[in-house]
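Heads up, one of the protein chains got dropped from this complex, but the rest are sitting where they should.
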Amino acid sequence: MDSALIPEGVERCSLKRFTLGLVIPAALVIWGLYAAYLCWFKGLNQTNMNDSYGFALWIWADLAVIAVGGGAFFTGFLRYVVGKDELKNIINFAVIVGFCCYCSAMLILAIDIGQPLRGWFIFWHANVHSMLTEVAFCLSLYLSVLAIEYLPLLLENRKIDQNPFWHNMGHRMHEIMAVFAATGAFLSCFHQGSLGGVTGVLYGRPFGLREGIFIWPWTFFLYTWSAAACGPCFTMFCCKITEKLTGKRLVKDNVYDLLAKISGWMLGTYIVAKIADTLWWAVVTVPKTGFSFMQFYNNSNNYHGLWILILELVVCGIVPAAILLKKEWRQNSRLFMVAVTLAVFGVCLNRWVMVMQPMAMPVMTFDQWVLYFPSWQEWATTILPVAGGILVIALSYRYLPVFPQERELNPVEKS
Amino acid sequence: MSLPGEKQTGREQTGSSGDPTNKGESGLVALFFIVGLAASLAIGWIVFPKLLYSKSEQPFDFSHVTHADAVGDCESCHFFREDGTYAGVPTLAQCTECHEEVQGESEAEETFVNEYVAEEKEVPWKIYSRQPDCVFFSHAAHVTGAGMDCAECHGDIGESESLKPYEENRLTGYSRDIWGKNIAGMKKNSWDRMKMEDCGACHKETMGSKGACFQCHK
Amino acid sequence: MKINRRHFLALGMGATAGTLLSPLPWKLTDDASIWTQNWAWTPVPETGEYLYTGGACTLCPGGCNLAVRKVGERVVKIEGQADSPVNTGDLCGVGLSAAQLLYGPSRIEGPMAREGKRGEGKWKRLTWEEAEAQLAKKLNSLSDGKGVAALSAFRSGSVSALIQRLLDTLGSDRFLTLPSLHDSLEQAMALTMGRAPGEGVGFDTENTDLILSLGSSVAEGWGSPVRMVKAAGAKKMIQVEPYLSTTASMADMWVPAKPGTEGVFALSVAAAMVQEKLYDHIFVSTATEGFPAFSAWLLENYTPKKAEAVTGVPPAMVKKVAVAFAGARRPVALCGRGKGETPVSLAEALAVFALNALKGSVQRDGGLVKVGALPYAVAVAESEAMGEKLATLTEKGKTELLLDWGTNPFYTLATSKKAAEALASIGTIVSFSPYMDETAAMADLILPDHTHLEKMQDVPVRAGLERSTVTLTQAAIAPVMDTKHTGEVLISVGAQLDGGRDAFSWDDYESYLEESCGEMWESLSENGLWQGDIAWKKGLERILGTSQRFTFVIPEGPVALPAEGSASSHPLTLVPSWSLRISSGAVADAPFTMKTIEDRVLTEGVSHVELHPSTARKAGLAQGDTATLATPFGSAKVRVTLFEGVMPGVVALAAGLGHTAFDGFIGGKGTSYTALSGTMVDSATGFNCTWGARASLAKG
Amino acid sequence: MNTESNETRAKKFGMVIDLDKCTGCGSCMVACSAENNIPVRKDESDKLLSITWIRVYRITNGKDFPDTEICYFPRPCQHCGGKHDDGHSPCVSVCPATATDYDHSTGIVSQIYTRCFGCRYCMAACPYHARYFNWWDPVWPAKLEESLSPDVSPRMRGVVEKCSFCFHRYQLARDKAYQEERDVEEMEYQTACTQACPSGAITFGDLNNPDHAVYTLKKDKRAFRLLERLHTNPKVYYLSEREWVRRAGDNYLSNEEPTGAPGAYELKGKGGH
Partner (left out) sequence: MFPFIWEWVWDAGHYIFFGGMWYVLIILTVGLNWCIYKALKDTKEGKGSGQGHH
């Protein structure tokens, strides 16, 4: 039925099966939209946030999707700026994943703010000292870069490509894609960094507060670094899942291997820096504010215990870095999946800790630990963009030539 | 996706509808563009403002000139209270001091005396210069402190013979005089627009700083 | 000419370009955000002329003077009157939030008669003529006036006198007020120092240098709250009570005596003073009588060692207190647990009098003093045998008709399930409350009074001030609801009674008020306040020293009243905890004060009980557990809060919560301590002197 | 008094709260709520959702019966000046839309509700929990709306609010002073909580003005500030004789003795009973 839209030379499942497969994500999107409607029209009382927990699930989701969406900028950077040519085979997919992630971030932000109709004040009346301003600017600019990067791929749809103007447009955009990609990398470096700054600059919250060496706060680099390390992991993770779902190999192993090796180096160096940062914070910063290190981890219900730090640094840091760095290990497909999953989980956990723990822990001596569980509205609106992303990726895969190696790896037998 | 190097042949024949040689057609396209442009410009610049603002008359007419002649100055009606607050538009009690009974022949005064004085009902004046609730405006600071003229913000309303219609933004509920009579926000006189920027510009000029937020907000 | 897609595309592009070049999208974006800044459902308070009017607060007996801030015709805020000798510009939270009571949802719209079952909440609005006629008709139809009882917020004052007059006309002697500490103190004064009608007891806390408080919440609302809070912040204090209250924490010494034994402790201190010869020999020998017998009695029964068995206070501590009290220049001992809203046993009151007398702290600066009678020109109500009469009210079938003017008996007198049932069986209940309180909700006829911000009325202050004081409420605002001054109603209804025409011959309440206030009126109407001379500093008596005559009286009744119930079924002791944030009297809190209640006291409509961790451990309870608190008089669901400052074995419950009527801000919030407390009748006076109750606490 | 210099000198309004006098009566909270049109909901028992610009905390010394002590700790917005008193208070520097600013001529941290778009970053930044979010549309049932003051604009749902040191009272006092052509006097500008406090625990004034009571009080030996070590530089000072109370004002490692710029106090307190 939709064969005119499907790229040439590849095989796709029947439209019926495709549609059926999308029922669940579509339902989740509708559920999420309903929750978003509630939050917009009834206000944020629909959430379980409170005056101690002003930043909660949404802000975490925001930081997490941006971190894992970092695959787009870093792969783009490697492909266009560094010149790792093999990566052309995965860049399209990286861009789509990144685009979904950044759309999610914008959508969540639009729900998260108490006065969505005034959201544009952040641009208009910007306070340049605020990390959030920087985040908003870079985020929206980078989202437009991603859209620009996504556009030529869209134009390659068989139907659209038939129009000469769109065809030429796509062609021309390819020509200067390096400029866009470089701009995107520049933007991304900054806003990933400023996201790190978001909690790092909270000098009233000793858990979040991080000192700097040359620049303040040091979390600025850590966030960029970890996004560069774990973003490609997320791209590969999604790619592997797509392969699993379609039952096809879509990207050649050497591409995975290259990206995994680079990620491994990034992750390994990141985790060294992160441990150094944690040590400096624990030994120098924290005592200055009058806290002992363990005070941050000893709440009565152990919800925010030391285990979380070990999980983040060792299990989701050192372990995946080691796997990705050692050639035999990363080429073992099981270990490879373990590594990328842990890396992605680890960066999400890092964002979780940096956002939630400063909110939860008492700073005044007579304050108490606060616990918070998201309401269903928060869950639904957080799942909404994930489900939406699945839709976008599925549609893109079906109708656009996302994987240049697909035809080669899956030759269609002419019957 | 393929790179430019990987040449591919096989041109699709379907749907390449655009044969760009037809000059007349492209002229028509341009015409359509212009029509769209003109129509939306007209809507945006002419129709939209008409829709955005509602126009209403004051409860009855009032002549500042006549009253200024009679009482001599602005302060007789628009005065400062002892605690330094500004009384603003006169209350019924103030007006009644003179208007217990109909004095002249004007229709407006008759309305006033019969419908408001007799009924002891405050006149629901629509105030052209009313700022939104978030604004704290100190008349004392401006008039007494800085010695400003009423006209600098209120224009020549003190010399008006009759009251102009009150225009209100349907969406925001503001008087049009606050945002500016001109839909583009242009202003010719200091009193044409009273948005925050206008306050800030004057403050900057006269005091060297636009001031802290709380100076004008509450 | 063929119009195709491209033309439409061109049209659309033109339109987009044109729109972007017009103010439409930009102005709409701006206006949409401005719309959120001016949502029609976010109120914009009207402005107007700012002015202050005077007034007085009647929400507790404290007698504070008010400055009511108005903007135009609206009351915007209540503040304390700066030049008031009572509260010097300050005010407690309850008094401050009166503007919310004034406009609040618990106000009664106008006179109403019950429709449907009692307490069902179905009403028929009446006109004032109808309502007054109904009341008069009802009163005239009674076979015997003795079935009529009236509860009055004040014991004296113009309206109380009218109520008394109404009862006189009907032939009833059941004029009642809620008894307080002062009823006990006055009886003790009559025995030890003599008392003329109308005379009261005061404590000159301004001039004292040490307050020995026997369970009184000096910092939490005892007496005139603002005055006492000031004293708590400035004076040395010794606090005796089983719970670490604010007063106890602010005190220089906290003596945790077992619940209900504060009087015994006072006597043990007295005994220690006698034993150690720490008392004021000159005063005792020159100005007192009965000391030998009294001291012998003390030493026989109340030596610190003997008392320890009752109070649990070690003798060394008693001696320390005795030394401190005797060593102070002008100490004063005061009593009345909590806010002094309940009487103490006569014996306890006598003990406190004796303690003060031993130090010579009677009728002198900083001591316990006699307060002159108020010079009302109308008959001032004084009820004989109030305790007994009140008890009758909670007996089934003894009352045909009950008038309630501001005491809310369904909350304040319903000390057990049984008492509540008896009150509900009264034939006709008439409420004058301006608020839908528990009593109004159960009433047959409501004739709502103005609030204290809407009427002019004298307020006789009976809060332990060192001199007699009357304040005047003033009509800061025209009545918000269709209410009528109860004085006015009483005059009108009284005149409609058989034989009432002469007794109620005033034209209106105001002229009656002026007449009844007599010599006070000039000062009252001018300053909103009248204060008598400091009686004990005046006249020949002072010069001769005869004003200080004191008789030591050996009390007959028990000092510490026993609690009902067995220790096996109810192993714990329930005591109330007090707070200025919670009004514990007839009128409940306003929304603002409810806001200030801590989450360790009330959460999600459930009261917390505070107990020592060891007590909790024994009962198998942990912090935050839900538990059932039971006393012999009732039970309630509560939540557990651990607090090291509670004596082991004691459970503390915040008093003043658990209202069932009023509005959604106040009603249904927490548990009423009163409803669980039962009655402890002092045989000497007949008053209910409950200080707590035996209790049990079980999980779930 | 040298009025000349006081008029030209930048003011720095601040508060000194004597914790030994505070009885936790809650008058300040109520006076503040009434003064500032603070909305009330039917159930306010969840203190993480309840708006009280000044909140009175209750702290204990943690000792067992009968050595337990309590102390009430009123906490308005601390109007932090930031590290070098340069106005970079924790909240002001993070607000993306400049909805809160630091007024260098008064030292007051503002909050502009119509500008705020409710991102709550300032709340995350404030270690004192002095900032509150309007989770609900404010509702004043019955005629309660009549009791709203025109001096403070009621907030809409979805914005952050906090204590303003009753800045509108300063504005009104200044209006009067303008008319009388003089400067505002100390007692003319007092916050609602200061005015209401029955025990006189709160003192308010210009910390820069030697004629004001707070100027002397802030240098008291008993004085300390909340979380001094975070360098937020608050303008609210606390006084207490009791060492454990002063210690509760900040976090200290177990081997540390409390120090701090204004709290160069001695470590001898009243020390329990």
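Here the chain labels run A, B, C and D in written order, and each chain numbers its own residues starting at 1.
Note that contacts are C-beta pairs under 8 Å (C-beta built on N, C-alpha and C of every residue); 3 or more make two chains touch, one makes a residue touch a chain.
Remember, predicted model here, so these are calculated numbers, not experimental data.
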item: Touching partners, among the displayed chains, of the absent chain; value: A, B
item: Touch criterion as defined above, residue of A:C13, A:M173, A:I318 or A:L391 at the omitted chain; value: A:M173
item: Option touching the unshown chain, where A:L141, A:L325 or A:L395 are the choices; value: A:L141
item: Sites on chain A contacted by the missing partner chain, in the whole complex; value: 123-129, 133-134, 137, 141, 144-145, 148, 161-173, 176, 179-180, 183, 186-187, 190
item: For chain B, residues in touch with the removed chain; value: 2, 4, 6-12, 16, 18, 20, 196-197, 200, 210
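Criterion: only the chains that are shown with their structure count from here on.
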item: Mean-CA-position distance for chain D and chain B (Å); value: 38
item: Where chain C touches two or more other chains at once, by residue number; value: 32, 35-37, 44-45, 47, 50
item: Shared interface positions of chain D, touching two or more other chains; value: 46, 98, 113-115, 137, 153-154, 156-158, 172
item: Contacting residues of chain D [partner chain A, same complex]; value: 46, 48-49, 57, 59, 73, 83, 88, 90, 93-99, 115-121, 123-129, 131-137, 156-160, 226-227, 229-232, 247-254, 256
item: List of chain A residues in touch with chain D within their complex; value: 43-45, 49-55, 112-116, 118-119, 121-122, 124-127, 129-133, 136, 198-199, 201-206, 287-292, 295, 358-359, 363-367, 370
item: Of all residues in chain C, those that touch chain A in their complex; value: 29, 32-33, 35-37
